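Below: one structure, written as structure tokens.
Yeah, one chain of the complex is gone here, protein chain that is, but the others are all in their spots.
So that you can tell them apart, the chains are marked A and B in the order they are listed, and the count of residues begins at 1 in each.
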Amino acid sequence: MRIKEHPIIDFKRGKPVSFTFNGREITAFEGETIAAALHAAGVRVLSHSHDLKRPRGFFCAIGNCSSCLMKVNGAYNVRICVTPVREGDRVEMQEGRGDIIAKA
Amino acid sequence: MLEKTGVPDPEQVKDITPSEERLQKGPVVIVECFQNIPCDPCRHACRQGAIKEFEDINDLPEVDHDLCNGCGLCISECPGLAIFVIDATYSEEEGLVKMPYEYLPLPEENEEVTGTDTEGRPICSARVIKVQNAKALDRTPVVTLAVPRQHLMKVRSFVRKGGE
Partner (left out) sequence: MTSLQKPEIAIVGGGPAGLSAALSAVRQGAEVMLIDRDPALGGQLVKQTHMFFGSRKEYAAIRGIDIPGKLMAALEEEGPEKFKPLLDTTVLGYYDDGVILADKEEEQAMLIKPQKTIIATGAAEKMLPFPGNDLPGVYGAGAVQTLMNVYGIKPGTRVLMIGAGNIGLIVSYQLLQAGVEVAAIIEGAPKIGGYLVHATKARRAGIPIKTSHTIKEAYGKDSVEGALICSLDENWCAIPGSDLDMKVDVICLAVGLTPQTELLWQAGCEQKYIPELGGYVPLRNEKMQTSLPDLYVAGDVACIEEAGSAMVEGKIAGLYAAADLGYAEKVEERYTSYYRELEELRAGPTGAKIRQGLSRLNGGV
């Protein structure tokens, strides 16, 4: 899913970093957001709606829509589309509203 | 109808086609710009004065085909990628079409490709004569195709054979 060559843009990808999503190891590049890295790894469902449990995916990419809220290193409700991925991040799908008091 | 389909009408194309007499003299520009939008890089790009001074930035480019020497400097300057150069004097059977092409991979010179029209439909076989991609073109390469002469005013893009 990554663009290998582009006629206009020269993608300067950072060095590879690895993180886990629901326990699965994923390789990303420094400078990417968690959501971009998950998308590149083929992960399309990022959360579920609270009542009907309908799948939610990558939608706005600018931290507005809340469809990508996840638990990152123990902290709930992280907007992964505007959060840069870091080496060793533990990213988990969040069911429900999460515990807002929980700290990393 | 252009506004409905995105495809210029034959009458619109006829209006911007140079005279047969001019076509016989060599390469000449075809500016397929049919809508008054605020845009004027083409007239700044032309060093021959063939694209007349705009009174208003929303004017359509008005081309004096007799002043145009077909140099093609305007092709990669047009933000709409709407400028082409055709040369009806290339050979008995074939003419040349120069066009902007911002996709990868770029074709090779001498490669056989399929010429396509303003609707992306294949219309003829074509041969790549030249691929220009100098720094000054700022990532808008210009590809020159040899096409059967009757298709000079039709071929506006191409697809690579066996490619995408």
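Definition applied: contacts are C-beta pairs under 8 Å (C-beta built on N, C-alpha and C of every residue); 3 or more make two chains touch, one makes a residue touch a chain.
Remember, predicted model here, so these are calculated numbers, not experimental data.
Peer 1: Pick out which of B:Asn58, B:Ser91, B:Asn110 or B:Gln150 touches the chain that's been left out of the picture.
Peer 2: In the complete complex, the chain left out is touched by residue B:Asn58.
Peer 1: Residues of subunit A in contact with the chain that isn't shown?
Peer 2: Touching the missing chain: residues 1-3, 6-9, 11, 13, 32-33, 36, 39-40, 44-46, 49, 54-64, 67, 81-82, 84.
Peer 1: Tell me where the left-out chain touches subunit B, residue by residue.
Peer 2: Within subunit B, the residues touching the omitted chain are 2-8, 32-41, 44-45, 56-58, 77-82, 102-104, 116-121, 138-140, 156-157, 159, 164.
Please note the rule applied: only the chains that are shown with their structure count from here on.
Peer 1: Report the residues of subunit A in contact with subunit B in the complex, numbered from low to high.
Peer 2: For this pair, the touching residues of subunit A are 5-8.
Peer 1: If you look only at subunit B, which of its residues touch subunit A in the complex?
Peer 2: Subunit B reaches subunit A through residues 102-105, 139, 141.
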